[in-house]
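Only a single protein chain was left out; the remaining protein chains are all shown in position.
Presenting chain A:
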Amino acid sequence: MTEHPEVTPTPRPGSRLAEQTHAAADDQVDVMAISPVREEGMLEESTADSPFGPDIVAKAKDLIGRYPQSRSALLPMLHLVQSVQGFVSQEGITFCAEQLDLSEAEVSAVVTFYTMYKRKPCGEHLVSVCTNTLCAALGGDAIYRRLAEHLGEDGRPLGHEEVAGTPGERGSVMLEHAECLAACDLAPVLQVNYEYFDKQTEESAVELVDALRRGEKPQPSRGAPLADFKSVELQLAGFFPEEEDAYRADVDGPSRAVETVRGAQLAADRGWTAPSMPDDAPLPEVEAK
């Protein structure tokens, strides 16, 4: 590399126009050293004691391996981050960005788009009440209002995505109103950690959150035995219990409500069936290309 014949002096921060200063900043210049905002910590490296240990790093690598392109692993990786911290923190964003070689801004843009990524620490449980039109008309709005009042303090109802109790502690509950949860035949519904509690009333919902607040884990109408938000987030990331009994108990958790099979049952009772299939229905003849 040839020496520049006329090296301009090292630029100093100040009021001069950018074009009068940046030109001189070649690779000889330590821009970190001359940055005026260094003291405020803008250029600080992320914290050394990351909450994401080697096991989480291994899981993140595993996720990347499941996709033809690494960035596809971002959504599951953010679920993984929530399984550690109970929300997506700035550290979580940094972690994903590093794993996927993305900028933090790119990761933040994704985090803020999706409602399931919480920006504040969630409780032990997340209670989501459907307040879309059909559930609302059948009592969902009333259930949400009642829970907000019931979980609130000093006459102030609990707000959307606010926590009753201390996040991270047993019995803490984040409340949210949710859009259609795709269980309209079982309205009004709510979910705890994304497990369904069907056909709720104000009273049953209050009983349910009281039980959660006491540290109990009532069985959902449909879904696995109730766990907590963090362990459910691990499943959403794509990691299921390794122990066979726990795995089977989760998978075999109930899914069939009376409503689910109403049509099939009615048909069976009345002897109604689809037309019977022919013994042999050959595939159509076409010329292979």
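Assume a contact is a pair of C-beta atoms (placed from the backbone, for glycine too) under 8 Å apart; a residue touches a chain by one contact, two chains touch by 3 or more; residues count from 1.
Please note the rule applied: contacts and distances are computed from a predicted model.
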| item | value |
| --- | --- |
| Omitted chain, identified by the protein name its UniProt record gives, among "tRNA N6-adenosine threonylcarbamoyltransferase", "(2Fe-2S)-binding protein", "NADH-quinone oxidoreductase subunit F" or "3-isopropylmalate dehydratase small subunit" | "NADH-quinone oxidoreductase subunit F" |
| Absent-chain contact - pick from A:Val29, A:Ala58 or A:Ala137 | A:Ala137 |
| Of A:Ile34, A:Val57, A:Ala142 or A:Cys184, the residue in touch with the unshown chain | A:Cys184 |
| Sole contact to the chain not displayed, among A:Ala60, A:Leu75, A:Ile93 or A:Leu147 | A:Leu75 |
| Chain A, residues in touch with the chain not shown (by the definition above) | 66-69, 71-76, 78-79, 100, 109-110, 113-117, 128, 131-134, 136-138, 178-187, 191, 193-196, 222-224, 232, 235-238, 240, 247, 250-253, 255-256, 258-268, 270, 272-275, 277-278, 281-289 |
